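Only a single protein chain was left out; the remaining protein chains are all shown in position.
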Amino acid sequence: MVGRFDTDFENAWCPGCGNFGILNAVKKALEATGKRKHEVVLVSGIGQAAKLPHQVDVNVFNGLHGRALPAAAAIKMANPGLTVIVTSGDGDIYGEGGNHFIHNVRRNVDIALFVHDNQVYGLTKGQPSPTSDAGWTGSLQRSGVISGPFPPLAVALALGCGFVARGYAADPEFTADLMLQAIRFPGFALVDILTPCVTFNKKNTYDWYGKMAYKLPPDHDVTDREKALTLALEWEERIPLGVLYRKEKPTFEQLHPQISGPPLFERETPEEAVRTLLRRRQAVPG
Amino acid sequence: MVGRFDTDFENAWCPGCGNFGILNAVKKALEATGKRKHEVVLVSGIGQAAKLPHQVDVNVFNGLHGRALPAAAAIKMANPGLTVIVTSGDGDIYGEGGNHFIHNVRRNVDIALFVHDNQVYGLTKGQPSPTSDAGWTGSLQRSGVISGPFPPLAVALALGCGFVARGYAADPEFTADLMLQAIRFPGFALVDILTPCVTFNKKNTYDWYGKMAYKLPPDHDVTDREKALTLALEWEERIPLGVLYRKEKPTFEQLHPQISGPPLFERETPEEAVRTLLRRRQAVPG
Amino acid sequence: MGIDVNVRVAGGAGQGVHTVSNLIMRMVVGAGYHFHVTQDYMSRIRGGRNAQGIRIGSEPVRAGREEADILLALNPDLLPHYLPGVGEGGFALADVPSADPPLFPAPLKEMAVQAGSPILANVAGTGVIAWVLGIPLETADAVFKAEFKGDFFEKNHTALRLGADWAKEYLPEKIRERFRLPARVHSRPIILSGNEALALGALAGGCKFAAGYPMTPGTGILSVLANDGPSVGLVFEQAEDEIAALTMAIGAAYTGARAIVATSGGGFALMVEALSLAGMMETPVVIAVAMRPGPATGMPTRTEQGDLEFVLSAGHGEFPRLVLAPGSPEEAFDLAQRAMDLAEEFQVPALLLTDQYLADTIVDIDPEVLDVHPVRRHIVRGDSVPRSREGKYLRHAYTESGISPMAVPGEPGITVVVDSDEHTEDGHLTEDHATRTRMVEKRLRKGAMLAKRVVPPLVAGPPNGDLLLIGFGSTKEVIEETRQILAREGRTVATVHLRQVMPFPAEEVSGIVPRYGTALTVENNALGQLARLIRTECGVRIDGTISRYDGLPFTPAKLAEDVRRKGW
Partner (left out) sequence: MGIDVNVRVAGGAGQGVHTVSNLIMRMVVGAGYHFHVTQDYMSRIRGGRNAQGIRIGSEPVRAGREEADILLALNPDLLPHYLPGVGEGGFALADVPSADPPLFPAPLKEMAVQAGSPILANVAGTGVIAWVLGIPLETADAVFKAEFKGDFFEKNHTALRLGADWAKEYLPEKIRERFRLPARVHSRPIILSGNEALALGALAGGCKFAAGYPMTPGTGILSVLANDGPSVGLVFEQAEDEIAALTMAIGAAYTGARAIVATSGGGFALMVEALSLAGMMETPVVIAVAMRPGPATGMPTRTEQGDLEFVLSAGHGEFPRLVLAPGSPEEAFDLAQRAMDLAEEFQVPALLLTDQYLADTIVDIDPEVLDVHPVRRHIVRGDSVPRSREGKYLRHAYTESGISPMAVPGEPGITVVVDSDEHTEDGHLTEDHATRTRMVEKRLRKGAMLAKRVVPPLVAGPPNGDLLLIGFGSTKEVIEETRQILAREGRTVATVHLRQVMPFPAEEVSGIVPRYGTALTVENNALGQLARLIRTECGVRIDGTISRYDGLPFTPAKLAEDVRRKGW
């Protein structure tokens, strides 16, 4: 079956990589939005995950390692009619791009962020990422990771993120649904997706995630931030999947006084408006 | 009275600035440690706050805007015998330096971080900082800050920080005590210090902080992380001061297999050890 | 030469130096004169040593002067520093109990208190100067009226007059005789700093998106964009850091919005990776770099031209860029428009290289002489979007010029794909070596095309002679005035002012240099970076460099003296 968003761009992921499930989910979610390809922009950084946009027939901005979010936020500010989705890796978003992560959660531009969280730097061959479990032995930390793991969902919640969810690459249906909700959510929406790197992460495998992960019960109260924080910090014994928290608030675009109106590239610059700005600087008042 | 750590370096802060109280507290805390000046390093970035180290007669590393933490962490790794303290601004640490903040909390090197949190970029004349209250009108956001504030204590807690406290510049005794605890805490210790910028922040004034701030009761359980998180997010109605959370865990230096031993600059490089490394690459085994 | 009076107002940060200079500027213009303001301030909010030089002339003034004719020291403690800078026949004012000429003790605080507020000492001082210059006080009243209401207007009004009255009573009439500006009719000029002019030029050039992280002396550009931009539909956002700022601008530019960032050397250092991204993605974006003395934090509020070579080769990999270097607020306005336009036409990053001196230079300008060019867009839409045989839009289609028609996301029926990796014509990443080669060549062809559109250097003086002074950017007017000084001394001296340094106007400069006995560069840096650049680009040897690297700008008299002293 050829889907609406399929491309024939060669896929370079390892067989069995969790990224396939995520790609699958992204396409399903896009189908469900009913959007046409020219209305969607996929933005990514650099990494194995960050190659995903090339596999989807939409607008693509595949930028620098760690810098997907500022590009995506600005794309949305400049043309709010576009559906802007960032799909990139844990190293990309939480490591190199950590500062943009925290400040874009705060900024609350209406974009959806899907993080392929394989707890490793895949493309550069197996170094620990910010989400690597302490003690895990990556290729540059032979004696085991010392730093405590970066808990993305908890940090997002602390920062006031309005939509915080966790998906799982091995369950594309479920994850696609989370993605769809994130895309529809007005504001910054995070879906961190557990995804096995079959080549470099021999700890957090399909088996491991399979044993650890559980879906939040239907009666989970998504408006309870404290509960969500507690859930977000669950990791040692089990890992919750689903929407941990959801609460709407005005988006950046709604609050920013200059964003409503035509997209920026369509705005004119009347010579008279410029002359007015100049004249406003008149030396002698009156 | 000339204190042990006083210098005659000209002070350039505005009269009434909260930074004076913090400077006062820093010196008190240093006195209390019993350390001598050559044993202490004050590290900062750039900003009004970041000029503090020049006012204290200890070793000083006054680096780039936003980059105090990586320098400080490495100083400690390289010579764990030094007492390393970062004292810098909210823009410096949470804005430009945000990525280092989150990852150094995780790293848990034994350093103390004092953030002069005046909710504004003072030195560059009044732009909003990450901690500025939403709606506040800084010099580059005339229509009011849109992004939600960065809650430093909550983020630190989410990241597993072992010592999380809030001080107040107008109460140097109290703040000095928090600082002393932070310096003595084995691991990364954060003291965020409310401090009025009398020139550019006309919202978060001595009056305002005076009304909002309250000291945590003596029976506050500093080992309760969930409680601490709830407290850390308190801001709209009142603002808790004191140690919100305290829990020891092994430091980076303790966990890193190469740090114990003499400071790095004293380590020798025997030619034979180098030759051994070369010979280990022998083409033909055996 | 007509009128040339240099007023210096000195005080601690927070003492109202800027208010004085602002009032004098306006009163001087109201009296039909021109001025040039140089700002010299410290990196602090209170105290210290700040000064503004307001040089007043009957003709447009475009450079400062080292010695002051009139000094107003708002803080008497600063007298040891500034009094020696008062020139022959000049005088100084400060609130001291008693003094000997050229210093006059003016009871500024007392007058301020009498006017109703001790903080108005600066306004009283302004009144003294206004009396000396013989300029009408009414312009200042209009300023007060525009800015203050009720009570405070009254107090300012009074303080100003108390100053003037005191001057009339206590200052020797010969001072007034010496400095009085004869009556003239005034036009209606505007007041513009280098930073303002640049930002307004960007807006005139159709800029619709700006992101920035404050950094002196670039912050002033951001302020104007943030405050004036909305009226022409610009969206401004303060970024979390400089990396984000430029990346945001690139994101916005990808959607077709003309975008700018502004910073100083240290902030630009953080943008270097993203600059390379713009080169690779062929995204138009404008970057204003206002230099200050480095390395590192250096001297945050002072001036230098030390980042020239850095800016020319910043970014990993090879890609074309445009680097313009305005020499005055007028040129900043003009070149910012050009940067906006050419960046989009050629789909390259365009840099505007200024420095603290130009950024903070304030002059009066007749707004009608400023060219506002209609904004020509270079984006394809609808039917003019070219498609490949398979119906695809190729963002990086090979063309003879190297410029591929640029469509933007949202265009029905097509997708716009851009990548930081090497890519095929459709924007998707590739590791094919032949494609790599073609793409490198395509990008570099744009550089060659861009070279054909170089802004030629401005040459002044005789077509050949014994001395040539070459500068770029902010030194323009100082060098020009220096030329006039030296010419008056009988030297055949010419000047070259470079408004563009990349692509470099190699042909023009190569043709000019050999026509003079000695060719010198004049550079606000220590290493003679422009001289090196000319050597690289033109293969001609520069005989020497006059350098200044103490954080201050050149001034004409001193520069002329440097030329003489070195025996050139």
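Each chain carries a letter (A, B and C) given by its place in the written order, and its residues are counted from 1.
As a convention for this text, a contact is a pair of C-beta atoms (placed from the backbone, for glycine too) under 8 Å apart; a residue touches a chain by one contact, two chains touch by 3 or more.
Remember, it's a predicted structure, so these values are computed and weren't measured experimentally.
Across the whole complex, the hidden chain's contacts among the shown chains comprise A, B, C. Summary of contacts with the chain left out: across C:Gly57, C:Pro102, C:Gly279 or C:Gly427, the touching residue is C:Gly279.
In the complete assembly, the contact with the undisplayed chain comes from B:Ala72, out of B:Ala72, B:Leu113, B:Ala154 or B:Leu194. Only one of B:Cys14, B:Ala29, B:Leu52 or B:Leu82 touches the absent chain when the whole complex is considered: B:Leu82. Across C:Pro118, C:Gly317 or C:Gly413, the single residue that touches the chain missing here is C:Gly317. In the full complex, chain C makes contact with the omitted chain through residues 42-43, 48, 243, 264-266, 268-270, 272-273, 276-277, 279-281, 291, 293-302, 304, 306-307, 309-310, 312-319, 419-422, 431, 433-434, 436-437, 440-441, 444, 525-527, 532-533, 535-536, 539, 541, 549-552. Mapped onto chain A, contacts with the missing chain fall at residues 12-15, 46, 48, 64-66, 95-96, 98, 121-125, 127-128, 130, 139-142, 199-200. The set of chain B residues touching the chain not shown comprises 9, 36-39, 41, 43, 46, 51, 54, 57-64, 67, 70-75, 77-79, 81-82, 99-100, 102-103, 256-259, 261, 263-265, 267-271, 273-286.
Please note the rule applied: only the chains that are shown with their structure count from here on.
Ranked by separation of Cα centres from chain C, the top chain is A.
For this structure, the chains sharing the highest number of C-beta contacts are A-C. Centre to centre, using the average C-alpha position, chain B and chain C are separated by 37 Å.
Shown for chain B are the residues that touch two or more other chains, namely 95-96, 98, 130. Across the assembly, chain C contributes residues 236, 240-241 that each touch 2 or more other chains.
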